[in-house]
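Working notes, beginning with the structure itself.
Of the protein chains in this complex, all but one are displayed in their positions.
A and B label the chains in the order they appear, each numbered from 1.
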Amino acid sequence: MKNKKKLALVSMITATALSILSGCGSSGSNGGNEGSEANNSDQVHLKMAWWGSQARHDATVKVIELYEDQNPNVDIEYEFYDYDGYYTKLGTLAASESIWDIVQLDNQFPQYINQLEPLDEFVDNKIIDVSNTNEKYLSTTTYDNKLVGISNGVNSFALAYNKTLLDEAGIEEPTDDWTYEEFEKMNAEIKNKLDIYGVSRMDDFIHGAIMYVPQTEKGLNFYDKSNLSTTLGFDDPNILAPYFEMRKNMVDNGSYPELGGIDTNTDSAFQAIRDRKAAMVFIASNQLVELMKGMPEDQEIKLINPPRITKDGEAGIPLRSSQMLSISKNSKNKEEAAKFINFFQNDEEANKILAGERGVPIMENIREMLIKEGNPATLATFEYLEKVSELDNGEINVFDSSLNPEIQAQYNLIKEKVILGELTPNEGAQSIFDFATDILK
Amino acid sequence: MKEKFRRFMNEDNVVGHVFALPFIIGFFLITLIPMALSLYYSFTDYRLGNPISWIGFDNYTKLFADDRFMNAIKVTFIYVLTSVPLKLVFGLFVAYLLTRNIKGTTFFRSLYYVPSLIGGSISVALVWKEIFSKTGLINVLLSKLGGEPLSWYGDQKLVMIPLVLMSVWQFGSAMIIFAAGIKEIPKSYYEAAEMDGANKLQSFFHITLPMLSPIILYNLIMQTISAFMTFTQAYIITNGGPNDATNFYALYVYNQAFKFNSMGYASAISWVMLIIMGIVTLLIFKSSKSWVAVK
Partner (left out) sequence: MTNKKIKKIALYLFILILGLIMIYPVLWMISGSFKSDNEILSGSLNLIPKEFKDGNYSAGWAGFAGISFFTFFKNSFIVSSISTIATVLSSTCIAYALSRIEFKGRKFWFAVMLVTMMIPAQVILIPQFLIYNKLNLVGTYIPLVLPHFFGQAFFIYQIMQFMVSIPKELDESAIIDGCSKYSVFTKIIFPLLKPSIITTIIIQFYWKWDDFMGPLIYLNNPKTYTVSIALKLFADAGSSTSYGSMFAMSTISLIPVFLIFLFFNKYLVQGISTSGLKD
């Protein structure tokens, strides 16, 4: 009968489809969380993930294959995503306690601290070799007296400025000890003389909170360093007001883009520099290479540390880990994961491939190797970080609270309200102070 | 025995359940259980990767005091109340136009339908974002017409416009359904009206609209529900700004769940919105008794 045949056909197709599907997806990834079960015989399976750009994905996979060649008993299943996608996925995996064995994390890691395995033991028994680095670099990933990861590269904050443009306007270059007052004046001058933005983008939370509080007084921090950022590290809300005021002034006089403009993402902010529509931009030092892509050859771009409050005051600038590799607490192959991390950070051939794209490597031999390779943007970044290393007073808290995303989002919202005139700078400062105090309880 | 079985299987009750079985099973397996879990989460403080702790109604009291949430409801309603009627009116208008005798109606109907098909993609959202940027197409057109470029994404009062327009741009889905409905209205009705001396406008209001009212209801429900759930455009184009002017509730839920890691609170917000949407839908259905023509 026609119907029976149809039904049979449909069921067959469905059954085949389902079996293809369950085979298809799992052939490479061993299903859900079986991946890192304890090895039968010699085969070790590790799972690893990271976020980044196309270039980073290509390079990282090459390094993984290099490691697998040298260690045939190890099979690494990898995944990669864009930044937002990565953290969405990480959240879901954290919910089921099945985070990847080797996980890349940035300053958001405190949210997942319960899922991380400290690495001190592996350093102690030399599985992870730290002889080529020093305490200062290791401290950027030491949290609550435990080494929670090995940094993929340190970075810090800077302003990149177009020297050629400043020369054309007859404006003097900024100096290391320049203040926010001088910064504001310089931007107004750029606007008046050249009719372009002074700066295309600033990371307001970092400038106005994370750096501003330590700049006010040595020992003060936005998040309290002594208790792992579980409370605020200052008690006078008014500290935050001047930055809000400056930001509002800059938008009002046209030296900074208005809301919703080119400062909403790095792409357009960087392009504005290339197009000479702005003279300066905030960058994390490892973004310099990105900024220089497509930069017209006749424009000279230099780095300067962010401004401070008073000429003789604190620089407020820390050396941070841009991101690190950590090991999951639930990993069944922690030692093998540690071995890979050791390779990733120490092996010269691997790092030739990675090319310091994630940040300035913490291992001295790797840095020297990259210097020999001679990419000018990389060299400029290294030099800058050496300067920062000297300016870093060691008291600055480089770790955020686990509630930082929410606090930062609220800070930016308040900032927008101040710029729109809905709140005065002091009201804004009080508001964010209260908000942060409240949710950190 | 076999006969009894056959009769049993052919009872309406059984047939209905057999054919509806996929939905019923699916509902229990992949909808009801997750929904129950999310309801449970809404009474907890749950941060992914950390232990769950019961906090009773705290999330719910929190959300009534949460300015950002109240604002999210407000802007979502504004979006729904502007985009849905505009979309329906425009869809109906164009559907009506295309029923005239013009060459290429099928081509244009499909053309107008394309935006609805591809509107959910990231690339299209990015293109739309660019069109309304300071130096984008719209501002260029404005300057050519003698106006000033506007800061679409920087002005709280303006920012809803690009998003509403993007929604209206996708009127194709509503239009197609209206077009089908208009086609089905018997020509004889119009002919009779013409003989009675009615003009085109009168025919439209006294014949077309009433005949289409069930379809208008269907479109109204579907478009309203989908407008309430708008996420991708706000996420990609404005990220909720400026100053939360486009912080649609779906975006707020996403941020709470995945950016702020507050799964419990996000769940509470979702349940409140679900109830609100349910009430709105119910109201629409109830009101339909007075304006929808039943055959």
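Heads up, the rule we're going with is that contacts are C-beta pairs under 8 Å (C-beta built on N, C-alpha and C of every residue); 3 or more make two chains touch, one makes a residue touch a chain.
These numbers were taken from a predicted model, which means no experiment stands behind them.
Within the full complex, the residue among B:Y60, B:F77 or B:Y113 touching the omitted chain is B:Y113.
Annotation: of B:M70, B:V89 or B:V140, B:V140 touches the absent chain (contact as defined above). Contact with the chain that does not appear here is found for just one residue of A:Y137, A:F270 or A:F433, A:F270.
Looking at chain B, the residues touching the absent chain are 6, 9-10, 12-20, 22-27, 29-31, 33-35, 37-38, 41, 48, 94, 97-98, 100, 102, 106-115, 117-118, 120-124, 126-128, 130-131, 133-137, 140, 169, 172, 176-177, 179-181, 183-184, 214-215, 217-218, 221-222, 225, 228-229, 231, 250, 253-254, 257-258, 263, 266-267, 270, 273-274, 277-278, 281, 285, 288, 292, 294-295.
Although one chain is not displayed, chain A still touches it through residues 2-3, 6-7, 10, 13-14, 17-18, 20-22, 24-26, 28-34, 47, 51-54, 56-58, 60-61, 77-85, 88-89, 91-92, 95-96, 98, 265-268, 270-271, 274-275, 287, 290, 293-294.
We take it that only the chains that are shown with their structure count from here on.
Of all the residues in chain A, the ones that touch chain B in their complex are 87-88, 91-92, 94-95, 97, 99, 111-112, 114-115, 258-262, 264, 402-403, 405-406, 409, 413, 416-417, 420, 422. Interface of chain B with chain A (complex): residues 47-50, 68, 134, 151-156, 159, 238-239, 241-244, 255, 257-263.
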